[in-house]
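Dropping a structure here in structure tokens format, bear with me for questions.
The complex appears here minus one protein chain, its other protein chains still in place.
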């Protein structure tokens, strides 16, 4: 019986998880992971870009080169100058200031979207791997049916009662990406849910939710990381598209999409203004897309040797760091390549981003 | 360190052992089951679905083919082109001018396809059309219209006094669009022998003639049946030969036209270009010969190329009305409303839009009766504005939050600019840009707003300020009295004087700020002549337009 072997390793894994979380401080691990990311060119790039983003977003709360509200009707569409490094827009406001301030709106959107997608996706995963067969079956059907509805369509419908708002972007994207997440993470979660250590946990009186959070979610972590960082990138793209269509960030709120959309109208006469916001979006999206990949590898002891070494050290404290992740790795890869899983990835990558 | 396996985004990618496992499994299965067994019927199912889908798809596309693809007649080197293509902005969704609101229909159909009992010229004055002359009784209650002879509709039917009275009576009976502007009409009677139509009123109305130049005065063929949403049968110099909703209208000269405004160009194609850049490119590349309107800020390539293009701004009755809800929680405070009016720098707004528009200090634009320059009432004065806000209890440290609701068709710039200007006097303006239909519901119908912004392009529309149920919520008995007197006036001078007095009262009360009088800028390729510049967003007679290469 092969299942004997799996259940035994999984068992230790499960126990290890508990111990790790109890004893090992997060600090050193985070440093190791960060270092693991930094060593790769891509990682460096994404850390720098995302770090800059955070800094600029923070700084813009207190300072921008010009006040956001400083419009000047007599100097619209000015070319770059000492006072306005990137020129002015159609209201005479400073383009650079708006882009800086836009970074915090985009940050907010990305964070909220990712949280929404993660929460919604995991909720669906929980339903899909539920012990209750009817619930599980029904949720699979629902996900299958809903996943084909494009984000833009959803956003269009949402925008009508809500008007243009950050909520529209967050809910439409979070909903769509959550569905994708659920679909992609389901095989790994299913495998974990059917393992005997989960059964053991349940048998020993742990609640269903506790078991899900404790034992099943960690097993989907690699998928989760990549999927969520992709979602983050797609959310940035979606923001620019939806705002251009008039159903994203409302007027008067700075965002990269806003800067892009307002300059579009005047490309014939003032083509330069359109360059900057697009450039920023592209660079940030590349960084976000790369980030998940690099992070997945950095937290994977099979790839990140340092983490392995660190884990060996941590072992002395009585916890094996690597075990849960080792257990996680095979489980996400075992997911059968069914039509379903292919669809899942296709939806995220090609379809999801199309909403932009 | 191995390269990350699989491209990012391919979260479900398998690793070696997984693929191997499935391969093993499949090999095993292949050994057990005959390979071709289960797939043939699967293919059949797919084939059936695909064929069905294609069949449905083809059926959907089919009706499209009946739209005739008559290739555009390319002008053959001659001097005067037989086709002129015009780029306009706001497209009609259908041709049903009796039921569907919107100036797009007035613009393209009135004077071109349909004709009214009377018409108006480019100075907004009433001129003869189907009626060649008219008499007005002393008391202003009876109008007798003498019609032209031998008039015909484009389908060959004769246009008689009967058609005229039928059209107006139908409008009133069925409450077609604008019917309420004829609420004082008691009867409309035709006399076929004398070739006259007599309109009797219950109360005198100095606006009647002007009203009849618009939709209420249009004459339809009472014997014709056609789908009014996609076709139009009128007596004007042009007929609609092809209509693509939201996209284009092709007008052909009406061979049965009876009057003096005979079309000079055989075919006029009207292309609706909602996107400003696309519009500019269309003019640049010669796809259209005229562009009305062109965004002033985008006109510079044409203004600087006067050898090939002419750019001209025309007068219009478009008023960008920023209304303050007079019964709103905060805007009912006159000091707040006045402060806003002082705070707005109209010249700056106009400059940022390219400079063609005109400052407007009150509800009546220069082309309407009762106009008077009222811009002096509330000049830009930030100090005064701040003082008023202070009095009302607000300052930049303790700002008053107000919401501006307006339709997305006007762009986001105006909202941003107003927000910036009002922030200086202690108003935190939230800008809510919505769909026009949402604006109609929330602001116009439910009157649920603080500040609204809309382009009121109607002419002779002062009644809005005399109607306390209108969305402005403006209720001033004196204004209502003056307006009633103006309407009942039997001489134009008297009317104009009363209207001017009322308009000044309104402006002083500051129930709104009139941001500017939008002047439409039109650009055309040199060689085009006869294209109206004034009022051309509501009234666009095309009979005189020619294009000489």
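Here the chain labels run A and B in written order, and each chain numbers its own residues starting at 1.
Please note the rule applied: contacts are C-beta pairs under 8 Å (C-beta built on N, C-alpha and C of every residue); 3 or more make two chains touch, one makes a residue touch a chain.
Keep in mind that, in the parts below, contacts and distances are computed from a predicted model.
Going by its UniProt record, the hidden chain of the complex is named "ABC transporter permease" among "Amidohydrolase 3 domain-containing protein", "Cobalamin biosynthesis protein CobW", "NADH-quinone oxidoreductase subunit K" or "ABC transporter permease".
Only one residue in the set B:80, B:155, B:241 or B:281 touches the chain that does not appear here, and it is B:281. Considering A:88, A:113, A:227 or A:240, the position touching the chain not shown turns out to be A:240 (whole complex). Screening B:191, B:458 or B:475 for touch with the missing chain picks out B:458.
Among the residues B:102, B:128 or B:530, only B:102 touches the chain that is left out of the figure. Although one chain is hidden here, its contacts on subunit B can still be listed: residues 3, 5-10, 13-16, 19-20, 22-23, 25-26, 29-30, 35, 38-39, 42-43, 45-46, 49-50, 53, 59-64, 67, 69-72, 85, 93-94, 96, 99-102, 175, 177-180, 227, 229-230, 244-248, 269, 271, 273-275, 277-278, 280-282, 284-285, 287, 435-438, 440-442, 444-445, 454, 456, 458, 461, 464.
Along subunit A, the points of touch with the absent chain fall at residues 41, 136-137, 140-141, 144-145, 147-150, 152-153, 156-157, 160-161, 187, 190, 194, 233, 237, 240-241, 244-245, 260-261, 264, 267-268, 271, 274, 277-278, 281-283, 285-286, 289-290, 336-340, 342-343, 346-347, 349-351, 353-356.
Keep this in mind: only the chains that are shown with their structure count from here on.
Separation between the centroids of subunit A and subunit B, computed from CA atoms only, is 44 Å. The touching residues of subunit A, counted against subunit B in their complex, run 39-40, 69-74, 76-77, 90-93, 160, 163-164, 184, 187, 223, 226-227, 230, 246, 250-252, 258, 262, 264-269, 289-290, 292-294, 296-297, 303, 305, 330, 333-337, 341-342, 344-345, 348-349. Within the complex formed with subunit A, the residues of subunit B that make contact are 1-2, 4, 8-15, 17-19, 21-22, 276-277, 280-281, 295, 297-298, 300-301, 345, 347-352, 408, 411-413, 415-417, 419-421, 423, 430-435, 438.
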